[in-house]
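Before any comments, here is the structure.
A single protein chain has been omitted from the complex, and every remaining protein chain is retained in its original position.
Order of writing sets the labels: A, B and C. Residues in every chain begin at 1.
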């Protein structure tokens, strides 16, 4: 570390071995993404310190102005954390000490980098989860539209990857739409648990000041204070794990969808045309149109599962209080958020870019798909199902021809091809979208309230 | 397979290779645990078939009586599924065909083993999650009591496993109590998503009968129908994964608690006495009193994380519709439920069996714990925190003595040692317990309604 | 624990809480599988104690006779460990104390259950790995035979699951054969590292007796002593992890093979007929012939990956010396061995039961497969490849017809369809089989030497 490097907050007269320094260094690029959150948390903390008399009103105002300025710089891409800064907290505190003077040196009163990074990650996660909820709704909408287009388009229904019974493009697309709607609920639980203010936990054990944690929580728009100070600290890693578990549900669903899309666009199935701008070629085989992105979705599900394993594996068995192992959860956590967000966008794009090849789909609805229907026809005439099953199995070659579209419409019970409930789905999406917009607006107002310089 | 073996539902005139039969065989012991659920699902399905005219009232009644009898036998441990039975569904259908005749052969109308196992697992999961929620509340109560006993018992607070700041037994125990309360919320989301009726999905594509899925759902006490028939099928594995993710949160928290207990009862820490009936000895070292169970808790967290990896890994990238890979999720799923339930019980027992060794704890509160307090005392006199920090760091040896209990009470902000909010915690536990009891009663009434022979 | 229960080795006057006892109990069924190994280790240990004068010749002989008798009972299925026995070591020591008297009480001198279970697992693993190596060679042989049958059978070669270039059944089957040959090497490394004698490590720190560890290792046929006593202990979990990593390689290869088999037997591909005794049906769809076993292979790869995660996750971060967490690795370890062994057998059976449908395969070799060949034909006439590529891409519809078998034979370079090197493969298999047989014979002689009562 050269003598010009910014000083570490804990520096006390000896030099850290460069190998250790490099090994312990967080990734500056990740910290750059936390600048806005660190600013917001710092403003709320400063206001609270003012409220309990540890800062003067003037100091609070000066800090607020400078912090708002930093937020502006960050939004313009002009406040990047570099490896020499150690981390976002140190960079900002050093900046404040340099620009605001004494007040800058006081802002760390009654907090620690431990609760600072906690609050940064909570605020960051709040924004990211809202964005991802929006992308989930976009993907559901795209799937819902495909389901509508494909409601009367017959398609073999597979079990064991073998043709089993009649299905439709509508059934197929609708299944993924509903899965994502359930995932939304899981994401919302992760959001709710993340929505607790950790500030005041300090280095895990609180501080001997009468700080007002509820005030800070309110300023930052958190639903509540995360009470026990040690538990606030234990949230590090745990909450990341919870969020990534929710993302894993999304990724696993999308990986199944991607597998289907890859499969159903092979020469052998050839059920869908794909918009050419979604396909890539081969460096050696001139005829290829590959769905590389869909293959990557399959692969990236395992990337996110690996992140889930890493984060929870790190936390398991850790003794109480902050341990630096927690720092190692930051990269997989943020990568999981990014990967899931991009994957949702790419999948929505592919779903919108699929065109059912109706002739192929209809041709694939070969007679054996109707074997159960034939057995059921006998049931309707009073033959016990198990006997009908055996008779049909013995005379598969003689199954009568059936019209697939008629049969599709025939399945009228709730959730079947003739009664998919797509109107309900659309209504649900709209309702969730409205609620999401309202939550996003509330957060925007909270930020504005903090960044507005009085 | 001997000629006396019960017939497979799908048997059609050739003999399965014994190696393949063994490889595909589910574990009979697991299926035995699903008997009650299979019975309940079958009664509801039969009633619905009666309602839409596919069974006569008499047939419904006869099936209901026999199924209730099976439930009784199962409860008495007299209806075990054996490997020769293939699975619980086949055993019960074969039993019904043998005892009730034609109606027995008709009960499989409009359903498949695919939606049957789905409904079995949903009903089973419902019971198990309610049980686990109860055990979580028990563990929280035990931790809350320890926190109360230890509210004024000083204890070093650690960061990086090094003595950092003053803490208390109350802070320490309370942290785990609050973590488990958040886990309860995660478990409840898993419960809510599991609480959807899949019956009517059949082999994933519905049936060409006007079945009444809502009626079945109501009979079984489900919150709603899982609409899209293919999505109902996709729930297999996905829902198990979701539940195990929630269990993983519990296990990870408990593994940290266990790590602390093992650590804090070593000779070096010696903070707690442990009830001797919780300890085991060594075959070679006569002096040992080991906390083997707590070590196993640490280990079993990774067992459950492994199950989580297996289940989600299986589901990722599977093509749509039922695939037999799903069967492979049953064992880790049930094992994860069992492991978590037992671990909760054992941890509650250990928490209740801990007695703080107050003298040791107080002695461990060495002067450096109060370094931050000393810095804060200077802050109160107007020194900027960062300057106070550096001054204290330079004179660590001269820190003034402080009374730890006084300091504990001194930290009065929300969630700190002097203001843990244990009354609120107790109130929350009671409220959750009451709500849980109400849910359990409702389920009991649902079962009674199904098993009551008219 | 009733007063009649066999005594625990470490019992010292208080009763273990039944919940803790149950939680800590190993699985008796797993321990039953270790009886032979425990007997062998005990005989070698007793002989060594005799050699250094801690047992008399008579005592050694009496112990040897009784231990050999136990091995005989175990081989006949008459020496099962039950939950009341605590574990295999206690059961055998209690048995010896009861039947051989004083000598039975002396056999535990200079060892601990910690190094006893280590040696048991090493001996057990040695047998299991040899068995699995044999099964790998069987599977390679089956794949080699299929490759030979299919050497001239054209088949589309896929990339991105799209038809890419001409391939053959021979290329396809041969690829998996060679993968398994590499896995054999990985298994052999795991075998070599496992082949170290841990006895004498005792409870991790050796004993104050001049025991002869090399003599014990020689008696048991180990390649060497695992020297450092604490490292011997650290082998627990680590070696299990190493073995399961090797098994994971096998399972991942087989899961790809299984995926191909499932895919290539769908209606859409229909490249292979499968022997009917390998297929199962559906309870609702009379026409189905499912390859359930192959789907389970896919799923079970993730089961073994989950075991790998569990075992290594348990070991990571454990402090040195024995910790009971290690016990939790026994079940996934043994399950991984069993699963892999069965999966190898099932896969070999399926490979032998595949019959290429030559007409379908040939029909699937559609013209675009030869696009690269067309480009290469232009290259041979001097057109730079990248230009030829672009020209062919622009005129895909006009590709000249090619004879696939001729083209297959045309690819004569090493490893291509016309030069698969199957003779070399067969020779390698035979050589490995001979070496394996020799190793197995050596182990058999070691066992015989130990079990022979003088």
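The criterion applied here is as follows: a contact is a pair of C-beta atoms (placed from the backbone, for glycine too) under 8 Å apart; a residue touches a chain by one contact, two chains touch by 3 or more.
Here the structure is a predicted model, which is why all the values come from computation and not from measurement.
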{"item": "Sole residue of C:238, C:330, C:357 or C:447 that reaches the chain not shown, by the stated touch rule", "value": "C:238"}
{"item": "Selected residue (touches chain absent from view) among C:71, C:171, C:351 or C:399", "value": "C:171"}
{"item": "Candidates A:270, A:295 or A:358 - the one touching the absent chain", "value": "A:295"}
{"item": "Hidden-chain contact residue, picked from the options C:153, C:220, C:315 or C:336", "value": "C:315"}
{"item": "Touching residues (missing chain, whole complex) on subunit A", "value": "8-12, 14-17, 19-20, 22-24, 89-90, 108, 111-114, 202-203, 275-286, 288, 290, 292-293, 295-296, 298-300, 302-303, 305-307, 309-310, 313-314, 323-329, 332, 342-343, 345-346, 349"}
{"item": "Absent-chain interface as seen on subunit C, which is shown", "value": "9, 12, 54, 93, 97, 102, 105-110, 114, 157-161, 164-167, 171-172, 174-179, 182, 185-186, 189, 192-193, 200-214, 225-234, 238, 241-242, 245, 248-249, 251-253, 255-256, 258-260, 263, 298, 301-302, 305, 308-309, 312-313, 315-324, 372-373, 376, 379, 384-387, 390, 393-394, 407, 410-417, 420-421, 424"}
{"item": "Touch list for subunit B against the chain that is not drawn", "value": "159-165, 262-263, 266-269, 281-282, 284-292, 295, 309, 313, 316-317, 364, 366, 368, 371-372, 375, 389-390, 392-393, 396"}
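One rule holds for everything that comes next: only the chains that are shown with their structure count from here on.
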{"item": "Inter-chain centre distance, subunit A versus subunit C - centres from mean C-alpha coordinates, in Å", "value": "38"}
{"item": "Geometric centre distance via CA averages, subunit B-subunit A, whole Å", "value": "24"}
{"item": "In subunit C, residues with contacts to at least two other chains", "value": "281-282, 284-286, 288, 290, 292, 295, 309, 313"}
